[in-house]
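Please find one structure pasted underneath; my questions will follow.
A protein chain is absent from this complex, but the other protein chains hold their places.
Letters A and B name the chains as they come in the text, with residue numbers starting at 1 for each one.
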Amino acid sequence: MVGGVPLAAKAAAAVLVAACVTFMLVPLAVVVASSFSASEFLVFPPRGFSLRWYEEILGSREYTGAAWTSLRLAAVVTALSLLIGTAVAIALVRGRIPGTRTLVALFLSPLVLPTIIFGIGLLMVFSHYGDGPSFTALAVGHVVVTLPYVVRTVAAVLEGADPSVEEAARTMGANAWQRYWHVVIPQCRAGMLAGAFFAFNISFDEAVIALFLRVPGSETLPLTIYSKLEFSPDPSVAAASSVLIGLTVLLVVLMERALGIQSLTR
Amino acid sequence: MSRRESWLLLTPGLALLVLAFFFPVAHLLVRSVVAGDLGGEWTLTGEHYARFFVDGYYLSVVERTLRLSLIITVACVLFGFPIAYLMVHGGPRLRFWLIVVTILPLMTSVVVRTFGWLVILGRGGLLATVLDGLGLAGRSFTLMHTETGIVLAMVQVLLPFMALTVAGVMHGIDPRLGEAARTMGCGFFGVLRHVVVPLSIPGIVSGSLLVFALSISSFITPGLVGGVRLPVLASSIYQQVLGTLDWPFAAAQSVLLLLAAFAVIAPYAALVRRRDLAA
Partner (left out) sequence: MAHIELVGLEKRFGEARALAGVSLDIEEGVLAAILGPSGCGKTTLLRVVAGLERPGAGRVRVAGEDITDLAPERRGLGMMFQSYALLPHMTVAENLRFPLRMQRLGDRRQQAEKVDWALELVQLGGMASRYPRQLSGGQQQRVALARALIAGPRVLLLDEPLSNLDAQLRKDMQLELIELHRQLRLTTLLVTHDQEEALSLADVVVLMRAGGVEQTGTPRAIYEQPATPFAAEFLGAANLLEVDARPAEGGGWRVTLAPGVSLPVSAPADPRAGKRTLMLRQEDMVVMAGPVAGGVEAELGTVAFQGATCRAVVRLAGHRLRVVAPSAALAGLESGRRVYLEWPEGRALLL
């Protein structure tokens, strides 16, 4: 809208933007600032500057082990979620199944249910019918919560693609495999990429299900940080948290490069 | 695509959903109304629910949970709406940075963000230092273990959901509508009031539902900021599951949490549906 935005509105917008940037980013900034502290304790403003807490977490089996667990978990979850979710999205968009609307709602329902309830349910089921919490149990839980993201992003991209290209491929003699490999999957690619970013990010950062399905001795990184926060936070927690923030920044930058971040508001 | 092919693609996802999602939730529901051992002797009972309602402690926990969630939701609407407006109508640079500012925290682990708030709100933290510098409060000032602290931290965690949801709906509003209103004698604020706000209501409603549902069920942030003295329903459930190991009682509380969420969401959603049908 051109012209005629009153000065009052512009001033209010400027104040709002400044407040919003501060409010949203300061909690992350203080974590990063604290991680460079030279002192033994978490104080603010941090005293001195050192990288000792980064050295500390790199040398700590607890942190490196947790990071490795998180990385493995996120990789497995992303792969599985992508595979299953893409298949589901293709079937929902291109398939001719009665009750597609219901199925869509069904596949998106893990987004709606509070994670705490799902987490407890999983814990109870794995304890009752299996050997209790395990890496596998946690991976299954994460695939369930990341699946809706993959389904949604892939379905959205596929809906915008031309279905007649598939039919054209058939008239040119492509069999099912060729059709998927050369036509359908390439059409889904942008959605799969976005879905993979979300799945990896959610699985790597998730703490609720991880808390209920924790395996003592091989916790994920967010959970290790959480346990420290509950008892004795020192600047090493800040260093570990900063690593998580750095990873998120990296993912956001990659996402922006690959897809353009503006697409997220649409 | 043949029907067989469709079902083939759908089966792994459907199996996962049924076995690993609906089944655990159903199991939890059953647990909440059963006494005894599920594998052996068991009877139906309402005792887990009864325990909850006779104890004034739990009712006060519910009251706090609902009250805080409501405040958080309202705050998210008040701040999220103008942010969404700027995300959609601001210049390209402003838009880009607003999206970064909301996406980055959104994609950062809740644990990390809450940690940030502990550093800010704690005794001798950033807030105390700033207020001390301004001469408004001493260095020992703290918002830790206060409801204000919980609300502050939760709003930061949940604001992106609101802003992005509302922005999504606002994107779909035809800019010509605002222009048309201008030519008909409507000023900038008039366009906001008569065009942008009414047409953004679906976004505000779904954003509120999302924020409310998330805040009613979160316990990491309220637990770490509020501490044990200000328990919310979800942290009480967490205590039951991992602390006292009273799973049937935890299951009953979980069901009540769900019901509370539905109790708020259902009339809201019905209202929206009626609006949609009317328009």
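By definition in this document, a contact is a pair of C-beta atoms (placed from the backbone, for glycine too) under 8 Å apart; a residue touches a chain by one contact, two chains touch by 3 or more.
Bear in mind the structure is a predicted one, so any value in this text is a computation, not a measurement.
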item: Options B:78, B:180 or B:259, residue touching the unrepresented chain; value: B:180
item: Contact partner of the left-out chain, one of B:12, B:90, B:190 or B:227; value: B:190
item: Omitted-chain contact residue, chosen from B:144, B:199 or B:260; value: B:199
item: Contact footprint on chain B, counting only the chain that is left out; value: 174, 176-177, 179-187, 190, 194-195, 198-199, 278-279
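Throughout what follows, only the chains that are shown with their structure count from here on.
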item: Rounded Å distance between chain A and chain B, as computed from the means of their C-alpha atoms; value: 17
item: Residue ranges of chain A touching chain B (in the complex, touch as defined); value: 1, 4-6, 9, 12-13, 16-17, 20-21, 23-31, 34, 42-45, 83-85, 87-88, 90-92, 94-97, 103, 106-107, 109-110, 112-118, 120-125, 128, 140-141, 143-144, 147, 151, 166, 176, 201, 204-208, 211-212, 222-223, 225-226, 229-230, 233, 237-238, 241, 244-245, 248-249, 251-252, 261-262, 264-266
item: Chain B residues touching chain A - in the complex, by the definition given at the top; value: 1, 3, 5-7, 9-10, 12-14, 16-17, 20-21, 23-25, 27-28, 31, 38-39, 79, 82-83, 86-90, 94-105, 107-120, 122, 124-126, 129, 153, 156, 159-160, 164, 167-168, 171, 175, 178-179, 182, 187-189, 191, 213-214, 216-220, 224, 234, 237-238, 241-242, 247, 250-251, 254, 257-258, 261
